[in-house]
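Next up is a structure, given as structure tokens.
With one protein chain withheld, the remaining protein chains of the complex are depicted in position.
Labels for the chains are A, B and C, by order of writing; each one numbers its residues from 1.
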């Protein structure tokens, strides 16, 4: 396949989109320290390739909460995809299905829960939920996600309020007038007052409502991860929300080992081992390989798929997903790693680390 | 409230003030290494946000030496405010009172002890004392501060002599001719020879003279902090004097943990726990949150209020104080921290730190 | 001898060569992080010169697998030298012989196994082998190397597939049409399908086939190094393949201590101690001295000899080799080191390291 050049893709997306839309997608909270650190943080390690292990081919297939996927690289949920391309979430869903990559669909989508599900055409997808609407409406979305065939519910817990995004404040950014908020309550209904803050108890409640396993997204601490698992989560997803919430938080790459450590071997509600995912600044096959070596079962990408969608619709997203998976397979082969499960901490040394 | 942009505010202050006055306010000692490091040093840590803790709102109210304050962000004492705005300290006092923020008034003020006290109109304020005048005059200021209703006396101990400030030397800077030195001894009185160097014994002496609790400002070591407490201090204030005294000293952010550690749980003269404050380079809500997490009970800001006063008088200072408090409350909420007392070291990891 | 200036030499090589040929030689994999880090990594240590040890002269002579060499600085195998100079590998061979430096000849040479051997005119040389042709052809090359008088076989194990080299992809680089692939199977023969992936077992097999000691090149881990030795290797060669394979691997300089540690004192197949070599970013006498102090018996250089060949043919390579050896001897003398064997870890402290 053609060679993936994400820097170039980002540049093209910048030209393709209105400046303030690009800024909305690209920006982060406050001084954007966390945003900038995310990709660098993956480079806190260096790879220790294995040689002469008889590895001739890297097999990327895996399962995520029991669902098979062709690659451990998935699509993170991101909002308002209709601003990037008329087909919005439908295009992304088709691309993910084509690539065999797991799709996560945001509540803040420009197509409904059900529309995106049917664009996925049976390919596995997860639905992401916020606490931003009234409890009644949110509960309803959870039920609809279960009914629509999603395979898991992703609770995003790092957004009790929106982060302060300087670019949007400077641009005085507002969503385009006609943008369809497909999963919002019908106008004229009950006021969209969110309910009491979520606690760990909501995890089991949403699992019951939806009949789906629950993934908790936005966890950066081992103690929180363990609390989620004890409260019924099937997986935790390490994330800084793309650096868009609090600035100066620990980068996902540095939080990941602590979270893995805390929940390693803990059983989920169905008895299977809890899984850990991660996102934030994953931009290459070696970044993904570092994440797997640190114990992530999957990595998710946000902005790379934004650039893909903005520049090429479904094909653009597909090229990003295929390109990253190809890079990962290549890096695995060159490191003597036969499969995601074969990756482990022996592959890594701290960058700048010197043995004695 | 409007979004606080301190970089922009500083730029505007630079235009508003004569260059050498700006330099006097902005500058530091020698090569200004300490000055430049101060804000960076707060970023030696990264935040570990807590999730799902049921925190819906951050309450900033606190008490400082028993006096209630609406926010743990206070105003550091800084000299000659009349150069920044005709209303000088009176404007700052009104702003602090309005914001519910604790005010510290410098001896080197352009309004008298009593004038500033009455501008504070009952809002809590502290008075800061130097050893730069004759002992008789200094003792008198201490007594007047007690009588004028200040709630504490702040002894600044990091100024046995003035630091060498290169900008002022290059600019051949002198205070403007007409500037009112409101707390100086009347001309023609006794020569302003300072007495013997202060020692820890002066702490109790000033407490007695003023009838006020004593805060020792300019402490950067645990052993010194403990000695102050043993000698009767009610609080210690970690500070490099805004990088204006010795260059290349440890930044406040790095000295704070050692000081907290040394006096943690030590009782002050009235039996209550000793308090620790900090200033230097605090420029955002996350900086302030880091300080609280490290054990500071309050953070003080100097130059941000200089820029506020120079560009907008009382309203300018008020906007800075409100803006920083709003940022702090926002960061606390996003980190699951309900109140200043709820912040602790679990919120922090060293920046660049990698668990094993 | 004239003063060696490698920066200048590289600049001249850039002018002398077609841009895409220069890029082929100079480039590395992906983002070229590993490429750029290689020379910096040698500077992870600082030298601790010894004084008053009575050292008046540094003697560079050494033996490599029993073969005498005038210097521990050897020539790394690199491909397609005919693109750099019409005499290609023959010029390099003459230069190495003249300098008394060990030569390693790549399979991907533009002169045959035997032609280069005879240009070496009895000076010791090693032959490097890849798993890129059919097993039959590769076995044949191994036998021919033994017959042609090479002193060792170097198995390059870090190239199960080619790295992704962005410069070549961007330049759409292809080898020049007429370039002679001297060691390739005759056209029209069996298809060049490589066999099963190499494992440690191939080490002994190639030793038997060629009757030569085997050096395993491209090892970056202690466990791999030990496995090679246990499988019959006489030496391991720490290398990232000039940063051309996987990007973001540990730099050779940082992998070297771990490899030395793992095989130190292990006997090779002939009972003599196993040897460790290293290449990657060695650009000065002090870099080489650091490598020796860390336990390398020899250091090899790639690109510096590329620039030498491209700008001055045999004489150009010779100047590079003599210049680096002169620098090494000079640094050794100034550090009180009499011979390569006299270099040890006491010569080094970690850069930025501070004793307590």
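Annotations for the structure displayed:
One rule holds for everything that comes next: a contact is a pair of C-beta atoms (placed from the backbone, for glycine too) under 8 Å apart; a residue touches a chain by one contact, two chains touch by 3 or more.
Bear in mind that the values here come from a model prediction, so they are computed numbers and not experimental data.
The undisplayed chain touches these shown chains across the complete complex, B, C. If you put the hidden chain back, the residue from B:183, B:245 or B:311 that touches it is B:245.
Across B:255, B:288 or B:347, the residue that sits in touch with the chain not pictured is B:255.
For the chain left out of this panel, the touching residue among B:182, B:220 or B:278 is B:220. Touch with the chain omitted from the figure is made, among B:18, B:68 or B:160, by B:160. Interface with the hidden chain, as seen from chain C, comprises residues 3, 43, 46-56, 284, 286, 327, 330-331, 333-336, 346, 349, 352-356. Residues touching the missing chain, restricted to chain B, are 30-31, 33, 44, 157-158, 160-161, 163-164, 166, 169, 196-200, 202-203, 216, 218-221, 223-224, 227-228, 245-251, 254-255, 257-258, 261, 350 (touch as defined at the top).
The definition used in the following text is that only the chains that are shown with their structure count from here on.
Listed by label, the chains that touch chain A and also chain C number zero. In this assembly, the chain whose C-alpha centre lies farthest from chain C is B. Chain B has its Cα centroid 43 Å from the Cα centroid of chain A.
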